[in-house]
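The complex is shown incomplete by one protein chain, all other protein chains being positioned as in the whole.
Our next item is subunit A:
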Amino acid sequence: MTGRLVRLAEASRPKVSFTFDGAVLTGLEGDSVLTAILMSRGALRQAEFGPEQRSGFCLMGACQDCWIWQSDGARLRACSTQLQAGMRLQSAAPDKWPVGDDAP
């Protein structure tokens, strides 16, 4: 699906590349991770207790609906994390946790 969000302003910032579930996506400098992903996708993750998808809810760090993961296993709150170039993000926790020498 195409993105859920629509840019209404501030669209002339420099582009920033990152990956989400392996796909290369592009956001803008100053985007939150949530904004950047939802410009290209409809959701951030699958709900773990129901059939629906989730795309954040409060956007102020209170509801914790927008948790996603970095490829090293670290969890982040997409609404309050600023996008960084080269971020490798995924909608679910890594199924194999890094251990031993692989640990971050």
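We take it that a contact is a pair of C-beta atoms (placed from the backbone, for glycine too) under 8 Å apart; a residue touches a chain by one contact, two chains touch by 3 or more; residues count from 1.
Note that contacts and distances are computed from a predicted model.
Student: Assign the chain not included in the display its UniProt protein name, restricting the answer to "(2Fe-2S)-binding protein", "Peptide/nickel transport system permease protein", "Fe-S cluster assembly protein SufB" or "Carbohydrate ABC transporter membrane protein 1 (CUT1 family)".
Tutor: "(2Fe-2S)-binding protein"
Student: Touching the absent chain in the whole complex: find that residue among A:Ser40, A:Gln53 or A:Ser71.
Tutor: A:Gln53
Student: Spell out, residue by residue, where the missing chain touches subunit A.
Tutor: 1, 4-11, 13, 29-32, 35, 39, 42-44, 47, 49-65, 67, 74-75, 79-80, 82, 101, 103-104
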